[in-house]
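Every protein chain except one is present and positioned as in the full complex.
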Amino acid sequence: MWWYVVKRLLQTIPVFLGATLIIFLLLKLRPGDPVLNLAGNKPVSPEVRDALAAQYHLDDPWYVQWPLFVKNAITLNFGDTFAGQPVIELIRETFPVTVVLAVMALAIDALLGIGLGTIAGLRRNGWFDSSMLVLSLALLSIPIFVVGFVMQLIFGVKLGWTTPTVGGDWNVGKLILPAVVLAIANFAYTLRLCRTSVAENLSADHVRTARAKGLSEPQVVVKHVLRNSLIPVITYIGINLGSLMAGAIITETIFNIPGIGNAAYQAIIRGETSTVVAFVTFMVMVYVLMSLLVDLLYAVLDPRIRYA
Amino acid sequence: MSSQPLLQIEDLSVSFRAGKEFLTAVDGANLTIYPGQTIAIVGESGSGKSTMAHAVIDLLPGNGQITGGHILFEGADIATAGRDKIMALRGSSIGLVPQDPMSNLNPLWKVGRQIKEALVANDVAHGAEADRRVVELLEEAGLPDAERRARQFPHEFSGGMRQRALIAMGLAARPKLLIADEPTSALDVTVQKQILDHLDQLTDNLGVAVMLITHDLGLAAERADHLVVMYRGRVVESGPALEILQDPQHPYTQRLVSKAPSIASQRLSSVSARAEIREQAMEQAAEVAAEVAESSEEFGSGSDDVLVVENLTKVFQLRGAKPWEKVDFTAVDDVSFRLRRGTTTAIVGESGSGKSTVARMVLDLLPVTSGRVLFDGVDIRQLSGKAQRLRFRRQMQPVFQNPYASLDPLYSIYQSIEEPLRTHDVGTKKQRETKVRDLLDKVSLPTTVMSRYPGELSGGQRQRVAIARALALDPEVVICDEAVSALDVLVQAQILELLNDLQAELGLSYLFITHDLAVVRQIADNVLVMQDGKVVEQASVTEVFDNPREAYTRKLLDAIPGGSIPLANA
Partner (left out) sequence: MPETRPGQERFVAPVDETPLRAIDAVDVDAVPENQWKEAWKRLRTSPLFWLATLILLVIAVMIFFPTLFTSADPTKGSLDNSFAPATDGHPFGFTRQGYDLWARTVYGARASVAVGVLTAIMTAVLGMITGAIAGYYGGIVDTLISRVSDIFFSIPLLLACIVVISVINNTWPDRGFWGSVLVVVIALALFAWPQITRQMRGAVLEVKNLEFVDAATAIGATKMQNLRRHIVPNALAPVIVASTISLGVFIVAESSLSFLGLGLPQNVVSWGNDLADAQNQVSSGQNLSVMYLPAIALGMTVLGFILLGEAVREALDPKARKK
């Protein structure tokens, strides 16, 4: 197992460095006045200009600037927004609600995907399987913001089951609808993966041996099929986090959730590129960390790696 | 001894649904087993033997069903019994030891827990008592250090250990009948003998009847008193084992008895047949050598020893327990031998002996750590330039083990055989086509096969194509790396015959890698016995079989299943 852990850790570092390098280069490779670029081509006061120049070390060569960028990122020093608020503070305000939203969406994705996927896998090629396939693919085909709008319209406005927008005072109840929207965009993949995994395991040799021992069919399915099928699904769900974060931007905008995605969007409209980059860097860091954790979880779950 | 049969299969038929059609896998089979008795069902793949065994406890795959007949277990017909009844029987009355030890254990569960499951499901023991029982069962099955092993996972066991665990699992609830489906086919021959001996002892002590499924006639006759021979879903012959072996009546059984290597190798007739082949081959090879010696274009000098291997060694660097550690693994250790023109040298060893690694180094598919390989006097590592390399390649060609992977599935048979000709720019398109036809003829395949694809051919047919491809460039040496190991017994015999005929006709020299010592007598003149990378014994075939010097060689010979059965015309 140590091999696996060390290898994984060693992989994370260049990945993180590389990602920051790319984001950093994107900033640097544009022609024109860097300060104006950072400020979205709007005129800035000399104070802001000086602050930006200092923050981004615009007067230093790039190979000095990039490590500083990385250092800033790790120490969560993202500078200030145009409004003068430290970005890290803004993140601290908005991150919790996004986390709750993402976790809820992940849970719904997992429940729906695994639940329906297992049934579809157990009855492969049956009508349930085919209809689930078409349904999940159809949901995949619609852009998430359309799904968001439609759900908002039906459940929020027309049926009134929940508030159409969330707003500043949020609670878990109000986040259910946006979480469902977020989950819908993704659960098709989870479902398919689970279905294939279950169907494969059903006809596996060790399952036949389990039956030969005298176990009842439900026992066989739960103890031998499901546990084996879940490992690839769990790792996949971890990877899903990435697209969840991207989806969060759109969902939070539609439902007016004061999360990190919404803040990023506001920054985009205002052309505050530096803030946008700060948000994206933060989200990438979270994603890299999450995927590392999921991979380590995988090592724990699969004894072939744990006791290699 | 009880006089009521334990299991009676009467006129059983089993079919599989494929789309809209029904394929009959078992057709009107009859079988009787008495308590405490061991019987063996023998057949090739497709004979229906495994299907019949699985049908007994209703373990057919989803599209299979029993379409007729009765299965009477202790007098009651279980072919039509409900799910619950069968479940009650499974494990407690009828146990199963399945074939492939790796895929039949759940990789995510500890071995002990999987055996405990058998105890709990059949209400034999629960909780701590069951845990104790598990350790006892593992010890009974011959697993050393059972208590520690029970807490380990399947991937930490070797193949033989896993099979013992499966035996423990099958016998856990003390069934009256144990179905052993090719329980040792995936194992080395010496391990196989150990495990089967142990199983025999165990089942004798416990009074368990055994239905042994196998493709090896020798093994069946050795382990069982009563034999059932199946062919294409039907029982073609059955009766006392020794009788059947000494006096087979049905043409199919006669075929099996005459061709099965473990039994055929006992016959003097196969030895004399081989001597004839060798004579012809060496004559032909001498002519080829003379040509090579004269010509300046041909690779090599036409010497007697077409292949000389000196002190060949291969060391692999593996990862150690900690990430920064490296462990040296010596796969091949100082191997030397000579291959005379027109003869066959066999390299025999169990898994991990290094025999395949030697073959790959000789073929220059794997770099050598130290030592030399001389082809007809030329050191293959000293070849200069692309032209010389290509000329070397023409002289030595491989035939590999896995017929399902040795041909590119996207190439037609014609393209596969033509490829070497194209790579070496031989002849015009028309000439190449003629050559391909000629080659197909040599390997006894109809030329209509040219437009087919590998997916449509059987394993034996694909091996023939692989042989045809190997012969396309008129090589002097053919390296057969377990070339017949993946084939059914009769098909194997056919391919061996083909190889022998080709050798006599073309003066080929073979390096024949195999784990099956029994096959060696029919095809080889000299033998190298390898163990753990080293050569243990090296001599002519007759010497090794009649007068083995080393203990390991004797062990290998002993382990040949059916080797000790007296034959009528030995």
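Per-chain residue numbering starts at 1, and chain names A and B are given in the order in which the chains are listed.
The rule we apply is simple: a residue touches a chain if its C-beta (ideal position, glycine included) is under 8 Å from a C-beta of that chain, and two chains touch if they have at least 3 such contacts.
For clarity, every value in this text was computed on a predicted model and none was experimentally measured.
Of the candidate positions B:Thr24, B:Ser103, B:Gln152 or B:Asn402, contact with the hidden chain is made by B:Asn402.
Annotation: of B:Asp11, B:Glu147 or B:Asp225, B:Asp225 touches the absent chain (contact as defined above).
Screening A:Ser45, A:Thr75 or A:Ser141 for touch with the missing chain picks out A:Ser141. Contact between chain A and the absent chain runs through residues 11, 14-16, 18-19, 22-23, 26-27, 30-32, 37, 40-41, 133, 137-138, 140-146, 149, 152-153, 157-158, 164, 242-243, 245-247, 249-250, 253, 264-265, 268-269, 271, 273, 276-277, 280, 283-284, 287-288, 291. Against the chain not shown here, chain B presents residues 3, 5, 8, 30, 32, 34, 39, 225-226, 231-232, 234-240, 242-244, 249-252, 255, 363, 365, 389-390, 393-394, 396-398, 400-402, 404-410, 412, 416, 419-420, 423-424, 445-446, 448-449, 451-453, 455-458, 460-461, 466, 469, 473, 490-491, 494.
Heads up, the rule we're going with is that only the chains that are shown with their structure count from here on.
With centres taken as mean Cα positions, chain B sits 50 Å from chain A.
Interface residues of chain A facing chain B in the complex, by the touch rule stated above, are 2-3, 6-7, 203-206, 208-217, 219, 223-224, 227-228, 231, 301-304, 307.
Remark: chain B residues 57, 59, 61-62, 83, 87-92, 95-96, 98, 100, 103-108, 110, 117-118, 121-122, 152-153, 155-156, 166, 169-170, 172-173, 319, 321-323 touch chain A in the complex.
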